[in-house]
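Of the protein chains in this complex, one is absent; all others appear in place.
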Amino acid sequence: MNQQTVTLTITCSDQTGLISAITGCIAESGGNILNLAQHTATDIDMFFCRISFAVGADFKNTNFTSRFEPIAEKFSMDWKLFNNSEKKRVALLVSKTSHCLYEILLKHADGELDCEIPVIISNHPDLAHIATAFHIPFYQVDTGKGKEAYEADLQGILEKYKTDLVVLARYMQVMSGQFCKRWEGRIINIHHGFLPAFKGARPYHQAWQKGVKIIGATGHFATEDLDQGPIIFQDVIPVADTCSVDEFIRMGKDVERRVLVEAVRRYLRHSIFLHDGRTFVIE
Amino acid sequence: MNQQTVTLTITCSDQTGLISAITGCIAESGGNILNLAQHTATDIDMFFCRISFAVGADFKNTNFTSRFEPIAEKFSMDWKLFNNSEKKRVALLVSKTSHCLYEILLKHADGELDCEIPVIISNHPDLAHIATAFHIPFYQVDTGKGKEAYEADLQGILEKYKTDLVVLARYMQVMSGQFCKRWEGRIINIHHGFLPAFKGARPYHQAWQKGVKIIGATGHFATEDLDQGPIIFQDVIPVADTCSVDEFIRMGKDVERRVLVEAVRRYLRHSIFLHDGRTFVIE
Amino acid sequence: MNQQTVTLTITCSDQTGLISAITGCIAESGGNILNLAQHTATDIDMFFCRISFAVGADFKNTNFTSRFEPIAEKFSMDWKLFNNSEKKRVALLVSKTSHCLYEILLKHADGELDCEIPVIISNHPDLAHIATAFHIPFYQVDTGKGKEAYEADLQGILEKYKTDLVVLARYMQVMSGQFCKRWEGRIINIHHGFLPAFKGARPYHQAWQKGVKIIGATGHFATEDLDQGPIIFQDVIPVADTCSVDEFIRMGKDVERRVLVEAVRRYLRHSIFLHDGRTFVIE
Partner (left out) sequence: MNQQTVTLTITCSDQTGLISAITGCIAESGGNILNLAQHTATDIDMFFCRISFAVGADFKNTNFTSRFEPIAEKFSMDWKLFNNSEKKRVALLVSKTSHCLYEILLKHADGELDCEIPVIISNHPDLAHIATAFHIPFYQVDTGKGKEAYEADLQGILEKYKTDLVVLARYMQVMSGQFCKRWEGRIINIHHGFLPAFKGARPYHQAWQKGVKIIGATGHFATEDLDQGPIIFQDVIPVADTCSVDEFIRMGKDVERRVLVEAVRRYLRHSIFLHDGRTFVIE
């Protein structure tokens, strides 16, 4: 019989006795801690904690909840409990470029992304053959019918496939504020610039014009403010002034795909704590 | 009144209930956990843990010890408790090159290395003026009088200054097996090669001959086997084939000084767990 | 009409007047230099040079050759002239792991590898479907029939497809000395260790045992001495001691695929100069 594991995430203001209270409750519930990651952000006096623990076959979320609730109340905790056997369902949204899509599908096929990928959605037909090769349903949405109608279609597909997380894998459409709000903290976008620099269109051209010596990409939660949502992961690559814009674009692809996968990975591991407009990623 | 903090480090085989037992005992002792870092090495079923916690003015190591000993015995723990107000005393051994020495002294002066540096020892007079500029006693040892006699002198100086840690900051003398054993886990050496490759003399020349595309440096505990002691920290730098050996040497200096400081920093933070011939650095 | 470009590579001992003589001859031949990369290795007094230049429709290799030969003789040059319209033909050899194969095929499909890939060869059937998806002939060779017979089969396939370069994309078979010699400087292998450390089998396990803090991969020419051929490209990734061997293997994959592509790219750009057992890669 496989061992069942759960993950508990906690956010609260920093106080004395937090870890002891939490781990004591886990022990009383028969849990065996596999991994505990914790951080006190001294700049803002906040406490973030993620604990994974193994539990017996008779473990019930409800039992743990009734045991943990008094503690959570006492310390004013924001907390969540995840059963790791319930895999997150991730919808991929793409347009015409394939490198991010391939990266996620190949990593997933290799067992490196612990989730389901029930659907791929696009505003173009170009990448349908890739979805087919990986045996995943492909939907083409019609953005020409107006933002509201199109986003209603999109919402319908996402619901049909019981989507937990939306991943914009170089999806070239701006989401409405309303849509972003509905999916707050559950849309991950990859921006091909080292944010907060080079927001908006053609970031590699902007970077070349400015003569920067390092380019990068940013994985972030989508919000109403374009390319300004909370940052999850970033990576960079040094560039020489002997590179053309086209070479920036080519070199950037490898950074983009890596950053997107790492951002999704952190989401699936429950490592991302959203607080006051920024993330704290605790590993 | 300043808050007193202590750090507890624990090594044992992996078992159920470790963290709860440990943190429970800390809570009972009135400790407030500031930072808990833990790792279970699944490849060898070992558990490593470092916990820093704040304690009251009336905290006594002996009281904690009597409370913790039964737990330690039950789980067959290897453990240590450090009072962070008692700064480690670090002796620096140097020869003729100054970059590692300067790095440690400047970081120390900037408050970035939490230790005392009571003495600098060398087998050459060349760097005495730097010791003087930083107001640290400088001793020149005579390696010509025979290994045994010279190491006895060295030992005498180290004892006189109540040395906890010996740092070989590009010290160009091989220590005897006996000396290494006496100071086991308390001598940090910097090797200017990316170990385990390029052991021994002239590692940059070896690297150039071999045509490697990345060079590096390694901070490690000194043992009887030259350049083969447990690795603490490593860093690398890409090199072009248009570099000469002299450029390797120049570029390597920046890596060496950084690696040495990072290795010492990990020692001072009690982050290094030595187990079965290798380290586990848990941060 | 598209402009025709050629690339000239030159190796010789360092002498006065080399660049002027070379570029003068190119100018006389009506060539317009697009890129000139040159390096004098002062440690061994050798000169390496690669020049790409545009030529008219009436340019003939033979005409240039008769003009250049007196210069080459005068300076004792080792030189080659490549017509860049004649794409190199690259055979891929694979076993069971797909990440390096996918990387090359996807980069090639994106126009990032300037070559033909006429054939994929394997000692296992597992990856045949990938070859099929990319419309490339797939051959399975039988290594069980004895090294000599099997390598004769292999040689036959390589000849049939007019192979210029053999790429071992995680091909888990050691080539005979005879085979390596026949293809000297034309077999690129990817080793999943940071050579010269961790030669041979299970390099990630070796690295974990040793407790290194950085792992890497090496693209090199295959020679009779296993994993000791001239290095073309290397890259590394820092690892934490909290990583298991399995995580090393997973993280290493991204380094391996990148290193292999970069090594092949340098070959296709004529950037690799082999001299006295090591490479000089001039970009």
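All chains are identified by letter, namely A, B and C, in their written order; residue positions are counted from 1 within each chain.
Basically, contacts are C-beta pairs under 8 Å (C-beta built on N, C-alpha and C of every residue); 3 or more make two chains touch, one makes a residue touch a chain.
What you are looking at is a predicted structure, and each value in this text was computed from that prediction instead of being measured.
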item	value
Those residues of chain C which, in the complete complex, touch the missing chain	16-21, 23-24, 26-27, 32-36, 38, 40
Residues belonging to chain B that touch the chain removed from view	98-99, 102, 106, 110, 112, 133, 250, 253-254, 258
Chain not shown, touching residues in chain A	39, 41-43, 194-198, 208-214, 216, 230-236, 240-242, 244-245, 277-283
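Criterion: only the chains that are shown with their structure count from here on.
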item	value
Copies chain B and chain C touch via same or different residues, half shared test	same
Chain A and chain B: spacing of chain centres that average the CA atoms, whole Å	37
Contacts with two or more other chains, residues of chain B listed in rising order	none
